[in-house]
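Here is the structure we will look at, set down as structure tokens.
With one protein chain held back, the other chains of the complex are shown just where they sit.
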Amino acid sequence: MTTATKPKGGKPITRLGDRIFSRSTFVAGAAILAVLAAVAIFLVAQSLPALLTDPANLKGEPSSFWAYVGPLVFGTLWSATIALVLALPVAIGIALFISHYAPRRLASILGYIIDLLAAVPSVVFGLWGIKVLAPAVQPLYTFLVDHFGWIPLFSGPVSGTGRTILTAAIVLAVMILPIITALSREVFLQTPKLHEEAALALGATRWEMITMAVLPFGRSGVISAAMLGLGRALGETMAVAMVLSPSTVVSFALVTSVNPNTIAANIALNFPEAFGVNINALIATGLVLFVITFIVNFIARWAVNRRKDFSGAN
Amino acid sequence: MKSRNLIAAGALFGAVALALTGCATNETGTNDSSGSTSSLSGTLTGTGASSQGSAQEAWIAAFQTANNAVTVNYSPDGSGAGRKAFIAGGADFAGSDSALSDDELASTFTACAAGTSPVEFPAYISPIAVVFKVEGVTSLNLDADTLAKIFSGAITTWNDPAITALNPDASLPDATITAVHRSDDSGTTKNFTDYLHTVAPTAWDQDPADAFPFTTGEGAKGTSGVIDAVTNGTNTIGYADLSKAGSLAVASIKVGDSFVVPTAEGGAAVVNDSPVVEGRGAGDIAIKINRSTTDSTHYPLVLVSYLIGCEQYSDSAKGALVKAYFDYVTSADGQATAATAAGSAPLSADLSAKVAAVVATIK
Partner (left out) sequence: MSTTASTTSSLISGQLKKRVPWLLLVACIAVAGLVLGIAGLSNGGTIPFDPVGGLIVGFILYGIAIYAVSRRVENPRKAKDRLVTAVVSGAFILALTPLISVAWTVLSNGLARFDVAFFTQSMRNITGDGGGAAHAITGTLLITLAATIISVPIGLLTAIYLVEYGRGNFAKAITFLVDVMTGIPSIVAGLFAYGLFSLFFGAWIRVGIGGAVALSVLMIPVVVRSSEEMLRLVPNELREAAYALGVPKWLTIVKVVIPTSIAGIATGITLAISRIIGETAPLLVIAGFTSSMNYNLFLSTPGSPNPMMTLPVFVYDSYANPGANVQPYLDRAWAAALTLILIVMLLNLIARLIARFFAPKTSGR
């Protein structure tokens, strides 16, 4: 903490201005507590009717609310996982490129260019995904099914439109790329210079230096960056809602027309036309999403804090 | 000092931004130079079927131009939401792809004067086209049985014997069919499945519903989503309002012994010849569409969308507004506007006389 310590001995003089000011900052902090509590309370309160009602009242007449939300949870996790698998290697590559390969002078500009991706609103990515990306990758999907259909992931029949979960995951991957890249880059740049120079002085190539000094140092940072990216991918709404062709199924197939939907996209698609207890059901799925992202973010923070304890950088 | 600079800069930016978007030029100005002789004023809130959406837009535009002091908001939230909101008093009128159910009729209508019943009548008729995109195929003949099998996933390739038998001249490829359906609840799906269920009950054993009953095929949000998916995909087929089909190829449907191309006239004709549901109030024109018609001038795959209002509103000013609006919508002028803007089929003369009589009773 950077604050001045209280003067020792004797009670400090408290002035009215001081009291008002410190009280108001305290109230602001408490407001955050209240807001978060309100979010939780209102979500729970609005969810209860959906949990208590006869499942026959819900859309699609599932056997229970959990049967309704199950495929959505699967779709949410599955799409976010694919997105992470696609984005993580690329993000690490970019982070290394900017921190250790690109010329020093260019590094910040290149970083800024990648950050530009984060400036594109999700609805624009959705529009781009459906109008440009989906038609562009469809021939590739046909190729995959024709030649690699024996791999369950690429089993047919191929989607004729390219609006599959893989396309949605690609869009998600592009969207979480800047976050993972920015955080990983920061961590890589914090690698103690002495470690790097020591490795190079021993005759290591640049790659060997990276594997010996940079990556071990940055591992937990990269993990937390990946988790934060995963959290973002889990909650991303519009891009998935616009790109995906959704069904209520649990399926690992990547390039067919029948794809599991995600919680967030399901809410966005159905909310404007929902009424009665179905609104509560959608809010209840939102609560489930909240819990999932909370867990993921919690793991990320935990990784960061663990790193703080062990690294000498901070 | 610095913070003051900052605040000034921020304020300037905000002021410029607001000045740039001061007011919409198409909204101001017309109010003062009103050429309209209308004495109506107020706000009408409607909600309901999205199928009527673009027709409502056109009606509202024309109605607001004629009555400057009136604002009509129609939010295309879906038929079910529309009926619900109307019953609960959240909307002044509702648009719905299906007539009020008996349960709903028995409930209390908050916006209506105590003891009076609602009115409902068809206002928007639109043929549903089966659109497809297959390389080298421009025309396609289908019967209800084949159509049902394609969308239920029983037929999966374009050169299936059932399809080639109906289209001996077409060169259909050995390719997988991507059947696109609506992923959201919609009256289009309900009418489409109602047709399939009525005409081909063995191939389509699911009851008609707003939600598409099978998990096969590809889902797309809204009419535009279906059109987009069919247009951008390959070897695709889907169903959508005829007006939105655009440049896509449209399949002909087997009616009796001939294959009928969807037209507005065909849609209007089948509605005109269909019976009204019995046992309802005088102000309730709910139509039971004759799906299994064999008349080749009919196109039975058609969507009928209703307007629902009160016979007598508890607020009489509201009643006058609704009456004027409904009057315009069902007039020949209003129907023609919808036909141009949304490609709907205008009400036939018979039907529109019946509807006009109902609208005249609104208070």
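The chains carry the letters A and B, assigned in the order they are written, with residues numbered from 1 in each.
One rule holds in what follows: a residue touches a chain if its C-beta (ideal position, glycine included) is under 8 Å from a C-beta of that chain, and two chains touch if they have at least 3 such contacts.
Everything numeric here is computed off the predicted structure, so don't read it as measured data.
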Displayed chains contacting the withheld chain: A, B
Per the touch definition above, residue among B:41, B:101 or B:224 touching the missing chain: B:224
Contact with the hidden chain (one of B:43, B:206, B:258 or B:316): B:43
Those residues of chain A which, in the complete complex, touch the missing chain: 1-4, 15, 17-18, 20-22, 24-29, 31-33, 35-36, 38-39, 42-43, 45-46, 89-94, 96-98, 101-102, 110, 113-114, 116-117, 119-128, 131-133, 139, 174, 177, 181, 205-208, 210, 228, 231, 234-238, 242, 264, 267-268, 271-272, 275-276, 279, 282-283, 286-287, 289-290, 293-294, 296-298, 301
Residue ranges of chain B at the interface with the undisplayed chain: 2-3, 5-6, 10, 13-14, 17-18, 20-21, 23-27, 43, 45, 50, 53-54, 57-58, 60-61, 64-65, 71, 73, 75-76, 85, 88-91, 221-222, 224-225, 227, 243-244, 246, 341-343
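One rule holds in what follows: only the chains that are shown with their structure count from here on.
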Touching residues (chain side chain A, partner chain B) in the complex: 59-60, 130-131, 134-135, 138, 156-163, 241-242, 245-249, 257-258, 269-270, 272-276
Interfacial residue positions of chain B with respect to chain A in the complex: 50, 77-78, 80-81, 84-85, 156, 176, 178, 180, 183-185, 211, 215-221, 228-230, 232-236
